[in-house]
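I have a structure here, written as structure tokens, and I will follow up with some questions on it.
Note that one protein chain is taken out, while the other chains of the complex remain in position.
Each chain gets a letter, A, B and C, in the order it is written, and its residues are counted from 1.
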Amino acid sequence: MNFQYTEKSLELQSRLKDFLKKQILPADEEVEAFDRDPANLWIKWPGLEKLKDAARKEGLWNLFLPRDYGDFSPGLTNLEYAPLAELMGRTRWASEVFNCSPPDTGNMEVLARYGSPEQQKKWLEPLLEGKIRSAFLMTEPEVASSDATNMETSIVPDQGDYLINGRKWWSSGAMDPNCKIAIVMGKTDFDAPRHQQHSMILVPMDTPGLQIIRPLSVFGYLDSPEGHAEIVLESVRVPKSNLILGEGKGFEIAQGRLGPGRIHHCMRLIGMAQRSLELMSARATSRSPFGRSLDTYSSIRQEISRSACEIEQARLLVLSAADRIDRVGSKSAKELISMIKIVVPAMAANVIDRAIQIMGGKGVSGDSPLAHFYAAARSLRLADGPDEVHLSQLGKSTIRKYGQAND
Amino acid sequence: MNFQYTEKSLELQSRLKDFLKKQILPADEEVEAFDRDPANLWIKWPGLEKLKDAARKEGLWNLFLPRDYGDFSPGLTNLEYAPLAELMGRTRWASEVFNCSPPDTGNMEVLARYGSPEQQKKWLEPLLEGKIRSAFLMTEPEVASSDATNMETSIVPDQGDYLINGRKWWSSGAMDPNCKIAIVMGKTDFDAPRHQQHSMILVPMDTPGLQIIRPLSVFGYLDSPEGHAEIVLESVRVPKSNLILGEGKGFEIAQGRLGPGRIHHCMRLIGMAQRSLELMSARATSRSPFGRSLDTYSSIRQEISRSACEIEQARLLVLSAADRIDRVGSKSAKELISMIKIVVPAMAANVIDRAIQIMGGKGVSGDSPLAHFYAAARSLRLADGPDEVHLSQLGKSTIRKYGQAND
Amino acid sequence: MNFQYTEKSLELQSRLKDFLKKQILPADEEVEAFDRDPANLWIKWPGLEKLKDAARKEGLWNLFLPRDYGDFSPGLTNLEYAPLAELMGRTRWASEVFNCSPPDTGNMEVLARYGSPEQQKKWLEPLLEGKIRSAFLMTEPEVASSDATNMETSIVPDQGDYLINGRKWWSSGAMDPNCKIAIVMGKTDFDAPRHQQHSMILVPMDTPGLQIIRPLSVFGYLDSPEGHAEIVLESVRVPKSNLILGEGKGFEIAQGRLGPGRIHHCMRLIGMAQRSLELMSARATSRSPFGRSLDTYSSIRQEISRSACEIEQARLLVLSAADRIDRVGSKSAKELISMIKIVVPAMAANVIDRAIQIMGGKGVSGDSPLAHFYAAARSLRLADGPDEVHLSQLGKSTIRKYGQAND
Partner (left out) sequence: MNFQYTEKSLELQSRLKDFLKKQILPADEEVEAFDRDPANLWIKWPGLEKLKDAARKEGLWNLFLPRDYGDFSPGLTNLEYAPLAELMGRTRWASEVFNCSPPDTGNMEVLARYGSPEQQKKWLEPLLEGKIRSAFLMTEPEVASSDATNMETSIVPDQGDYLINGRKWWSSGAMDPNCKIAIVMGKTDFDAPRHQQHSMILVPMDTPGLQIIRPLSVFGYLDSPEGHAEIVLESVRVPKSNLILGEGKGFEIAQGRLGPGRIHHCMRLIGMAQRSLELMSARATSRSPFGRSLDTYSSIRQEISRSACEIEQARLLVLSAADRIDRVGSKSAKELISMIKIVVPAMAANVIDRAIQIMGGKGVSGDSPLAHFYAAARSLRLADGPDEVHLSQLGKSTIRKYGQAND
């Protein structure tokens, strides 16, 4: 047991910090203003491609891709990538600059692990090069997202193709003008055993029948240019070769996609929480109501020290989950992966909320990143299954483990 | 002691409920869609005036105005009005239909109590008739809003007029196209004793030098058409007769404005919380993940029963504060007024947050009122002084009361 | 609606406060030391009877007994008695001085309402005179106390008598040397419909076969001299006339016993919480670590002001429940009675816990009443059914009420 980052990880952290300081932070205000302006809805900030080029040149590109994926991967373990994801999470829009933003990361992992050579050529390569973006169509408005077995979207063989019908929402990234491909989850066999009904299939965004109905808001944020779309799939026809891995393999793919994705999400949230901690610390030193600097109030100090404790604990938990995935795989890390899903979004939301309170009115406005951070953290208590589902699963497995003890 | 509403109050509640059911709720979706559409920024929903006429005809008009204000008032006590405010609070935009929305309510009270006959004629009458709206310019971006003694806006006598200079923000309602008049708080004497430096003055919104800089967002919401404005006052000149009550009377007026305003805010929040409770109850009966209706899960029942307990307690606390204001005045109700400011916004935010969690993705989107309710409730933990200021004042007075006890 | 105590209630509060100040508080340290001394286990403090006489002479006797019980009763409503129970609750052992302590109060109510003239003559009268004390044998160690339908104790007719067999625990008061009579709940018919299986029966404590096995501790407290007993009933024989109301009436009696008993328990807890608030306020003014009086720390002020808010809300809730019981009966007040059971013990435990923290080491010791208060409050989250049962029932009824709303 050892709680220090490796040299390699520290070196990358240092270079990434440098890039963030010199290239990302100075542009932050401009990007936020651009994305907020109703006139720019669904338009990408024009400076983005230049920053992506710079990141690629610095070797800060596709860092998320686990080293199992050979040539594609820069060779980091999940544990080595985790602190880099934390750093990227400090700025709402930074991940894309390093080609490390969801849902592309998960989609690229799926294609790298399960994609056919043809699928990899056509979609994985441009994704890895950052030329296109992608969407993941899973959640449906009419059924509880906590229970994927309810899913109603059908993927039916038809004259050598598949015909897809269904309605999806919370398809994050689908509004992005660069979004060219979606991975759609649906059922190829409604009568098969519960976990063999689902399949995943590639659907180009311009396929006839795929219609974006509207963007959804998250606490008032449309999250332009990526957005969260509601999409109708009406007799959408794609060739059989678009199926990933095979019919009935949807759950298996989804499971494999989960572990590292959770690490990324959670470390980005820890980045948000850490930045919020720093912002409230700074605020506490710069305001003096009633003639005393805020940082001398014991209640303010408590808010800040509690936040520091919660962040550090959550960080260690996520790092230990990453380590376990690296050593023994997502399946055996299942309990830790449930734990971080339960712990981190709620922790981040709490810390950000404290920062908002210390920041005052500025905290709920667009003049600080906090309110937008809050919306992101809060919605992650629902995305990928609400807290309750993970609490219940972990509770069940914990009881199974200890239930025989003597009371 | 007696915990039943009076006949009079029950009768008004019944009529108001009826109006809400028949006229407000059916329009809710249309209004929300209108206000959310970037194309309609700062434009009022066209159906509003018709609803206002209907409310006036039904005698559901200016109900907030305490009976001390003679002819202007429909004659309700704060305690009688409180449950009506709760009902209005169930829908984000309903209060305006009954001419009961902030900051007009507070401004009208100020003019009714302290305004000169000329001021009442010119501004109070059109406000009471719902012909114009108003703003209240208090908070400043550069100083902690928790401590009004820091205020930097100046109101200086100049050739028979007053010249006003300063910068304000969080001026709610100022973006409204009907907003014609602002009450501005500033200092007429920076050297006077701490609570005699401030004055309030009437400034028509079209006065040269008053410039709206931008709207502020609250968790992504611009709250069109009312909005929250940042405003610069640069050598704004108004006649001396625009001063309210007298130089140095700003704090005195602010104190009087506080009590009933808090009751209104808090009861509207209780309305939001109550509606959220009903929405989560309904959701619990309509979803069945994993083959079991949500309402059979013990954790869901706990979220709902805890919310019911918290709402009922908060409601009783606000009603008891209203009763105390009615009987002995705001000053003597000071502790209760602090208590409701501490308790209610946080309670409402918690209850709404639970409802969001049970609602799932729909809860954070624009498809339910919850996310917008949350933004409103959360920001009221900061508006009118952050929780911390009220906690500190109440703590201090509680310790003073009991500190002599024997430990 | 009206939030002021009546003249009558205020007058009694004043007299009771006076008695507490002059007769109870001066003896507090002596009583606590006596009851704590292992040498005095199960012995009553010798000064008690004198204080009881004084209280009786002052007319501060049996105040709890609702006015429905004719001659027996001093004629107070539950709402009028509630603030008196709060005052008694401020000192752990005060209620007995006024013949207002559980489980006698509930037992006397049962006998006054449902007892036969013979039962009243033999047991109710000496109880009302404070000559004997009583126990209530309900909870069983082998079955979940949350679900009384599981109860295993049997009450079987046998040769003109009843034979009782079973094991009970948490029989509070049964260790008291004055405890002469127990009301035992058991099943007379295991095959009847769920709520008609139970009966209540009077069992003199000296009946052969009734054996006190041991006292139970509550967080280390034995609560001498009353104690909490584990009791075995082995072929305990009592005459048929000892049955209360009739076979199968156990649940009906239990329901009637519940409402006012909850009011008493909750108001005493509010008394404990209120006294804890006063003790922490006093402590905050008397200690100055790091050269600053504790009462100037914002975090201390927050603990105190939050406690004041929570106590006041809980008090209003209990008073409103008492009022509802008085006006429309326990059955129709069911939701409020659930609410106070959910809210008050947890609130009191939290407030007391904050007081302990501010008090420091003294707070967990016997040198302040706080640790013992905490044990009492915490155990009331389990007694009379754990929080979870009440949360679930209230959740269910809340969902039933609102579940049809539109989500």
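Simple rule for what comes next: contacts are C-beta pairs under 8 Å (C-beta built on N, C-alpha and C of every residue); 3 or more make two chains touch, one makes a residue touch a chain.
These figures come from a predicted structure and were not determined experimentally.
**Student:** Using the touch definition from the top, which of C:19, C:34 or C:170 touches the missing chain?
**Tutor:** The one listed residue touching the chain not shown is C:170.
**Student:** Touch as defined at the start, partner being the missing chain; which of C:296, C:357 or C:397 qualifies?
**Tutor:** Result: among the candidates, C:357 touches the missing chain.
**Student:** Which residue, B:40, B:154 or B:299, contacts the hidden chain when the whole complex is considered?
**Tutor:** With B:40, B:154 or B:299 as choices, the missing chain is touched by B:299.
**Student:** Spell out the interface residues on chain B facing the chain that's missing from view.
**Tutor:** On the chain B side, contact with the omitted chain comes from 297-302.
**Student:** Touching the missing chain, which residues of chain C?
**Tutor:** Against the missing chain, chain C presents residues 36, 38, 41, 139, 141, 144-147, 150, 169-170, 216-222, 287-290, 297, 299, 353, 356-357, 360-367, 371-372, 374-375, 378-379, 381-383, 386-389, 391.
**Student:** Go through chain A and note every residue touching the omitted chain.
**Tutor:** On the side of chain A, residues 1-6, 9, 79, 277-279, 281-286, 295, 298, 300-306, 308-309, 312-314, 316-317, 319-320, 323-324, 327, 335-336, 338-339, 342-343, 359, 368, 388, 390-396, 398-399, 401-407 touch the unshown chain.
The criterion applied here is as follows: only the chains that are shown with their structure count from here on.
**Student:** Can you tell me the C-alpha superposition angle of chain B onto chain C, nearest 5°?
**Tutor:** To map chain B onto chain C, rotate by about 180 degrees.
**Student:** Quick one: report the Å distance separating chain A from chain C, using the average Cα coordinate of each chain.
**Tutor:** About 52 Å, centre to centre.
**Student:** Need the CA-centroid distance for the pair chain A / chain B, whole Å please.
**Tutor:** 37
**Student:** For chain A, what residues touch not just one other chain but two or more?
**Tutor:** In chain A, 297, 299 touch at least two other chains.
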